[in-house]
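Of the protein chains in this complex, one is absent; all others appear in place.
Per-chain numbering from 1; labels A, B and C assigned in written order.
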Amino acid sequence: MSEQLPWQWPESTWRPIVEKVRAGRSLKPKHWPGGAKCAVALSFDSDHETTTLRWGDTSPGTLSANQYGARVAIPRILALLAGHDIKASFFVPAITAMIHPDEQRRIIAEGHEIGIHSWIHEMNASLPPEDERDIQMRAADKLEEICGLRPVGIRTPSWDFSPVTLAITREMDLLYDSSLMADDDPYELLEEGAATGIVELPVEWIRDDMPYFGFDFRRQSRPHTPPSSVLGIFKAEFDGAHADGGVFQLTMHPHIIGHRSRMAMLSQLIDHINATGDIWYATHADIARWCLENAE
Amino acid sequence: MSEQLPWQWPESTWRPIVEKVRAGRSLKPKHWPGGAKCAVALSFDSDHETTTLRWGDTSPGTLSANQYGARVAIPRILALLAGHDIKASFFVPAITAMIHPDEQRRIIAEGHEIGIHSWIHEMNASLPPEDERDIQMRAADKLEEICGLRPVGIRTPSWDFSPVTLAITREMDLLYDSSLMADDDPYELLEEGAATGIVELPVEWIRDDMPYFGFDFRRQSRPHTPPSSVLGIFKAEFDGAHADGGVFQLTMHPHIIGHRSRMAMLSQLIDHINATGDIWYATHADIARWCLENAE
Amino acid sequence: MSEQLPWQWPESTWRPIVEKVRAGRSLKPKHWPGGAKCAVALSFDSDHETTTLRWGDTSPGTLSANQYGARVAIPRILALLAGHDIKASFFVPAITAMIHPDEQRRIIAEGHEIGIHSWIHEMNASLPPEDERDIQMRAADKLEEICGLRPVGIRTPSWDFSPVTLAITREMDLLYDSSLMADDDPYELLEEGAATGIVELPVEWIRDDMPYFGFDFRRQSRPHTPPSSVLGIFKAEFDGAHADGGVFQLTMHPHIIGHRSRMAMLSQLIDHINATGDIWYATHADIARWCLENAE
Partner (left out) sequence: MSEQLPWQWPESTWRPIVEKVRAGRSLKPKHWPGGAKCAVALSFDSDHETTTLRWGDTSPGTLSANQYGARVAIPRILALLAGHDIKASFFVPAITAMIHPDEQRRIIAEGHEIGIHSWIHEMNASLPPEDERDIQMRAADKLEEICGLRPVGIRTPSWDFSPVTLAITREMDLLYDSSLMADDDPYELLEEGAATGIVELPVEWIRDDMPYFGFDFRRQSRPHTPPSSVLGIFKAEFDGAHADGGVFQLTMHPHIIGHRSRMAMLSQLIDHINATGDIWYATHADIARWCLENAE
């Protein structure tokens, strides 16, 4: 990088930064399976204890709040999904899978997807490139070893994407990434202007439970937003997706969403979606595959 | 601790951290006293002046807002509880008890519980282990000296739990701890995988008045959440507890909850709970004892 | 101060800190003038340009937002008060009065009170004691010189009260202070345990427009709370005061409250107060005097 300040940068500095990873052609399909009007992609990032361990923190207090994710939240979530016959995607750090291997096997056994989500929730952009590559590959191996299925998709922790993340994902021949935000609906990723064949199933902080409900005592930087307000936002995002015939993608975290007051909200959201009707609930992998094969 | 970064840690580093203090068997009872459907555990952390003194701060301004807790809030709270014949638990730093000894005696005289809550609201994890042990024991002695009753439970300040807190609590032969978050309902604490016989009556920031109403001028980091929104969250947590036949545990602070606009909210919450019906209001100690004796 | 950490302090260290400035006997009166059920004390801290200058900041942008307070907000506020025949108190830094002398004269001419509010919104606790004394006295002189009336009350900027503030206020023989928070209703201030004869007309961040509406771009630490939510909080505080037969005291800032969306809220609050009825609207000075003469 130049030592100039950004307002002094020549075009030869800023343009390659912008072009490194970019949204290519839309993969929004001409139609959805079974004549559905809208696809709904629910996902759960099962970070559990890794959100404490990643900082080198050893506090029994925060680890107990993480254990809640495995002990209380995952069973509640799986029961809710089963009750509505919804298939969803779980993105799981390798360490989470090693602490809770039976949880992952149950998730697979109930028909859901498990995708790559780092080793210990480390930030990609903070890693040396060779270590990022090694970790991403070992994490996939560990999930396959525990679950018996090789993951086909990746979500980077905190959606932190390094300049080499896409190259590693291409080398691993994954079907899709779900970490970027250039559209509401799926698109093909470009690397330095060239089509990669990788599907991006985009995320958004708007459709994430963490900015509303996350709480870090030491920073005290965010209040809990009332679930009723969050429900209103999620409904409006879904309503827009339905009107557009696109995808409603939602990211949640078991230790955040799994509480009584919040599961009631998630249940109301699913009731709203079902009352709207003509929905295809599917895993991220199934949606990515469909989009790749049925893009307009 | 290893000098490696967390993503480089071998399993021999992270697994003992995770296993240090852990949730064991559920102590959710088969039934509640008198055929109640749900237990309600209201608690008040009477921090008062210690929230200023603990920082070495001497500001007459923040101390006046703390004095409000003793002068205005505690009488209002006791009147509200008496009006509904509710027994609750008060967790009291030793310094608070020394500044306001008659307050503690009145609380005991009206049938409520007083539990350990540090010396001056110091953070456990910041103390040398021998000092943490000395302070926890002296705090219990001081409460007994002032109240005439020996406390049987502990809540750590800001729910900050050090690696030795549980060992001290075992050595003191306490009945319960109320500082951890691995479940909604009571459970037995494990230390390094071994059952301890100590009941955990779990807490949650969701069911605490501070994240919604706390305000620190110097940080200006949090707005006041409208009491009507907080009421909605607390009601939803209670409704879930009632549906599960579990415990609805709530943590409040006199100098925070005791204001006119907030006491009105607490009163409305109690009205909602009573309208639902089949409730056992009890102190943390009575609930812990019942759970230990009646676990499924 | 001792070099010990607060949890190591002996009682001889912490008790004098606690006792320095303290709430004494309640001055809540037996009855209000004219048989009113409740006193309403509206106040406006006319900080205007001093909120920028106090930091040594020279930004034309933030200064323009301050000028709004004098150019747009004060005329709107005075019109609203006149329309309801309400007398209120304005706390004015000396520099504000020097930039906007006619504004202060108009406020006095319309029957409102002007009180001391620092020189340039400096924080008392950051000043050497002799400078705090000099500034507080010079500020009173400057207000008297511009307004033709000597102020009888003081509000410290940001309610920051130093260990010598009360001594200066006693030396100046002021009637009241309005910076502390130990009660909802007026009380007499104690200094080191001794009654001072000074009335405290207490304030609260709950009843202040800044924590809800203040915005500092550089910190981006607080969102705007919807005026409808703030209205709910202020109403609940007033309703409690009315039920108690006490004082409803409110602190606002012209450059914050004076915007169209917020003046609409203030107007609705006054409508709610008037619909409740039996109100004595008065300046802080008149309420302090009444309380001193009619305390139970």
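Note that a contact is a pair of C-beta atoms (placed from the backbone, for glycine too) under 8 Å apart; a residue touches a chain by one contact, two chains touch by 3 or more.
Computed from a predicted structure; not experimentally measured.
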_Checking the contacts here: which visible chains does the omitted one touch?_
A, C
*Of C:W9, C:F90 or C:W119, the one touching the omitted chain in the full complex*: C:W119
*Option from C:K37, C:H224, C:H272 or C:R289 whose C-beta touches the chain left out*: C:H224
*List the residues of chain A that touch the chain left out of this view.*
1, 5-7, 9, 11, 14-15, 17-18, 20-23, 125, 156, 158-163, 165-166, 179-184, 202, 204-206, 211-212, 214, 216, 219, 221-223, 225, 229, 232-233, 236-237, 239-241, 244
*Which residues does chain C use to touch the chain missing from this display?*
49, 53-56, 58-61, 63-65, 67-68, 71-72, 95, 98-99, 119-120, 122, 127, 131, 135, 215, 217, 219-221, 223-224, 226-229, 259-261, 263-265
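Just so it is clear, only the chains that are shown with their structure count from here on.
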*What is the shape of the graph in which nodes denote protein chains and edges denote touching chain pairs (line, ring, star, complete, other)?*
line
_With touch defined as above, tell me whether chain A and chain B contact each other through largely the same residue numbers, more than half shared, or through different ones._
different
*Which chain is the middle one, judged by CA centres?*
B
_Could you work out how far the Cα centre of chain A sits from that of chain B, in whole Å?_
35
*asked:* Roughly how far is chain A from chain C, centre to centre by C-alpha average, rounded to an integer in Å?
replied: 49
*Listing for chain B: what residues touch at least two other chains?*
219, 221-223, 229
